[in-house]
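Only a single protein chain was left out; the remaining protein chains are all shown in position.
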Amino acid sequence: MKKLVISTGGGDAPGLNAVIYAVVNAAHSRGWEVYGSRSGYLGLLDPEQLVPLTPAVVADITPTGGTILGSTNKGNPFAMPVRNLAGDYQIHDVSDRIMKNFQRMGFYCHIAVGGDGSLEIAHRFAKEKGMPVVGVPKTIDNDLQATQRTFGFDTAVSTATEALDKLHSTAKSHDRVMVVEVMGRDSGWIALNSGISGGADVILIPEIPFDIQSVCEKISDNELHDKHYAIVVVAEGARAANHEVVTQGTGEVGRAEALLGGIGLWVANMIRTCTEKDTRSLVLGHLQRGGTPTTFDRLLALRFGAAAVRLAEAGEFDHMVALATPDMVAVPLEQAIKSRKKVPLSSDKIMTAREIGICLGE
Amino acid sequence: MKKLVISTGGGDAPGLNAVIYAVVNAAHSRGWEVYGSRSGYLGLLDPEQLVPLTPAVVADITPTGGTILGSTNKGNPFAMPVRNLAGDYQIHDVSDRIMKNFQRMGFYCHIAVGGDGSLEIAHRFAKEKGMPVVGVPKTIDNDLQATQRTFGFDTAVSTATEALDKLHSTAKSHDRVMVVEVMGRDSGWIALNSGISGGADVILIPEIPFDIQSVCEKISDNELHDKHYAIVVVAEGARAANHEVVTQGTGEVGRAEALLGGIGLWVANMIRTCTEKDTRSLVLGHLQRGGTPTTFDRLLALRFGAAAVRLAEAGEFDHMVALATPDMVAVPLEQAIKSRKKVPLSSDKIMTAREIGICLGE
Amino acid sequence: MKKLVISTGGGDAPGLNAVIYAVVNAAHSRGWEVYGSRSGYLGLLDPEQLVPLTPAVVADITPTGGTILGSTNKGNPFAMPVRNLAGDYQIHDVSDRIMKNFQRMGFYCHIAVGGDGSLEIAHRFAKEKGMPVVGVPKTIDNDLQATQRTFGFDTAVSTATEALDKLHSTAKSHDRVMVVEVMGRDSGWIALNSGISGGADVILIPEIPFDIQSVCEKISDNELHDKHYAIVVVAEGARAANHEVVTQGTGEVGRAEALLGGIGLWVANMIRTCTEKDTRSLVLGHLQRGGTPTTFDRLLALRFGAAAVRLAEAGEFDHMVALATPDMVAVPLEQAIKSRKKVPLSSDKIMTAREIGICLGE
Partner (left out) sequence: MKKLVISTGGGDAPGLNAVIYAVVNAAHSRGWEVYGSRSGYLGLLDPEQLVPLTPAVVADITPTGGTILGSTNKGNPFAMPVRNLAGDYQIHDVSDRIMKNFQRMGFYCHIAVGGDGSLEIAHRFAKEKGMPVVGVPKTIDNDLQATQRTFGFDTAVSTATEALDKLHSTAKSHDRVMVVEVMGRDSGWIALNSGISGGADVILIPEIPFDIQSVCEKISDNELHDKHYAIVVVAEGARAANHEVVTQGTGEVGRAEALLGGIGLWVANMIRTCTEKDTRSLVLGHLQRGGTPTTFDRLLALRFGAAAVRLAEAGEFDHMVALATPDMVAVPLEQAIKSRKKVPLSSDKIMTAREIGICLGE
């Protein structure tokens, strides 16, 4: 009877629990056992943080947000900050300890669910320590080249689109410009998908440095067509082409501070000045990471989980599962973690946006 | 055949269109005509801004947010800023012009849907100019003493609760404190209702000046019970008892600036400092005013609209409709606009919150 | 330290878990213990079916549907069908055994959450056996005279209204009549509230025996106003005034059979025959009892739970909690279980429906 250990690492993404559900049940149907490692690798560092996962334990978790295992940004096992007796942090490489525990527990395979950081660590464990690892990709931004889709993305886009739906009526009734900052530091997928679906007038994405003048003209142009309001969607990583915008960081670390000067606020202020229109801004932030996963994300996450166990059974380690519609495929981790997927400027989504009259800040 | 004119004034509240729907259809079933005045009183100032409202025109508007008539904060007809040829604003009293148009159009009654500002103006028209007016109360904050409920409130609370639901999973998975600022400058109804329903650990409302120390203790205390995250709901009008918190205004005018220093951000920063926990803040803002009204709000708004036409038919002018469960009643406008409804500290909601372990900052 | 036992009986209603949450936490904040009795009184019959309920156990249950204790229609402890060794059922009075267990466990009070059946049994325990009982009313139909509202009702109405929203677009696009059967065997509250909110053309409720001819005329009349579709909401207990409609039962027991001949189907068939319009019918059934409770229902259920512990503390037994807006009050169980609340034909909801053009089958 084989024993698996599963960990979830990095930021939250709706569907993590569905992956766990599928891994546990797909293992169970083969007569295997599954343990969950709390807080990323912590369970492998300290076996008290390992939890037996049975079908009964995971029975109702598929529709829930978050992860029952807890995630971690607490550090890389190859360079882990550990507090010593004096209270200072020192960097330790705890990878050997983890590998030793892995072997002592008799694990057959480690299923690592995580973003590029977590998958890179998983790959190092595979390559340097010989750990049999299967990866499951997780990025809410959908910015991995190696898989057509990642779970969590559809939920994030849905949450953003629902927010746009709500803002339409109030913007329209009050002749306002509403600027909404959504996730996407390096790629504009969430902004683009939600902006097109949610009827935005302007969508600003990292892939297209924007001209604030064009944005203001679009909004003023609306007036000529008797439309006295506008919805502007801004990816947090969008940047002006011809202004140096000093914002105070909108990264994961320090979101609260980001409110002091995210790009959305800057855009709102510029629009207010240029157009003299009543302009408000809103940062969706963590709302996009939470809640019940959509049906699409549940199904994708469940398929990923089941496929990961299939890879494990086949001994196809150091690979991650990926979607190549309509199939599940295996991609070498080394290759998967290298290439990010930006919005191609020639994609039909960009063409659609332009053709239906959305300004992309050009 | 009688002719009514209806106007909607002030901030957005889900259910405005349901009021219009009911007024139009209840008038139609009596063989009356209805006109809508665009942008508050503008339609009575400039009859080109009057729109005939038939059942066909309003057929599908009940489930929609916003108001098909547009709202206005553009000013009080008794002291209206009007731009002269030189481009300067001067204050004019246009109330007589409005009353003259009202009579010239042969209107039987004006149904004024609005907040305390709009209703006070409606009352002045009734008292000083003899306009037959029926009021329909609109305040998303549910802070009118004269009616048990106002429409829009249930939708706002639902939106806030859904946001809390989403934040729970991510807070829990990542051991975080999430601070959510909701509407409520003078009263804590939205914060209290959503916070209790949404499982908040802390709820801060204007009626109870809070001690930030108590808040931090509550969060640290969670840790002792093996709960490593917390949800904090803060009404925008909440204030610390023993700190002078300088925020840059969170009022309707200038919401965008509010993000620079709302009370939610201040609370988040204090909690981060005290507890050393990863703490994020979020301002729900206009999300709470938009979108499809809940069933509760639709029904209440439809009942208000139908009852307003009933008052008009009975000639009970200078009154507004109000809910006194299970009945619709008429309240003199003069009395209605005077008294605000704060959360009574002896209410069972406050007791419930305390008894189920929620910290109110005391 | 006092010990409470809580049970949930009868049909499902969203909000049951919120009641349990509040009871457990409100007791905990007083230093009391709470036990849950599985499957109604089963836990008091067989102490192995008692579960200790701590704040940790109930931490996340408020937003969930169903009841963690399981409900029961398995019978009245005063006349319980018990299977003997031969496999036959015999009726036993097990009330003394239950009372003995109650005392042996040292319980201070039994909080009984249930419908009229369960509350009547609770009252008999109080009166005949001297059990200290506090009741919490539960009826998804909102048909208790003694409380203005019961939890679960708002969720059921919301589910029905959402279904009507979905059916509008398809009915309109395809010129169809859609007939929707909703819950309500004796009272029309769900049909009336959802029908008004959801833009129904016709609402048929048990309180108003309907004339199918009027219904068909209303639908044909729509055509004259260039409206080629209609939505008809039928309470399962609605009955034709001038036809003997033989349906095969739409009660709780045997819902599946109900599909063979519910009143909704009969109405649909009659409309199709009369109007020659493409007419479809749908039974919402158990969808109305499930799912996440609305904010309104969560708050009401939490208030009920906390108030029940307050009654227990005050020793106000043989009473149930009730809503008398804005207060929580105590009503003697004997009085509460007697009087049902039907839709008063003079209520403003009925007036509103008629005035905005809805046909009530008259």
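The letters A, B and C name the chains in turn, as written, and every chain counts its residues from 1.
We take it that a residue touches a chain if its C-beta (ideal position, glycine included) is under 8 Å from a C-beta of that chain, and two chains touch if they have at least 3 such contacts.
As the structure is a computational prediction, the values presented were derived from the model and not from experiment.
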item: Touch partners, limited to displayed chains, of the chain removed from view; value: A, C
item: Contact residue for the chain not shown (choose from A:I140, A:L302, A:V331 or A:L360); value: A:L302
item: Contact set of chain C toward the excluded chain (per top definition); value: 11-12, 14, 16, 64-67, 70-71, 159, 162-163, 165-170, 172-175, 178-179, 255-256, 259-260, 265, 268-269, 272, 279-283, 285-287, 289-291
item: On chain A, residues whose C-beta touches the chain left out of the figure; value: 21-22, 25-26, 28-29, 55-56, 59-60, 62-63, 148, 154, 157-158, 161, 165, 168, 193-194, 196-199, 225-227, 294-296, 298-299, 302-303, 305-307, 309-310, 325-328, 347-349, 351-352, 354-357
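Just so it is clear, only the chains that are shown with their structure count from here on.
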item: Neighbouring chains shared between chain B and chain C, ordered by label; value: none
item: Whole-Å gap separating chain B and chain C, where each centre is the average of the chain's CA atoms; value: 31
item: Centre distance in Å when chain A and chain B are each reduced to the mean of their C-alpha atoms; value: 35
item: Centre distance in Å when chain A and chain C are each reduced to the mean of their C-alpha atoms; value: 41
item: Touching two or more other chains - residue numbers and ranges from chain C; value: none
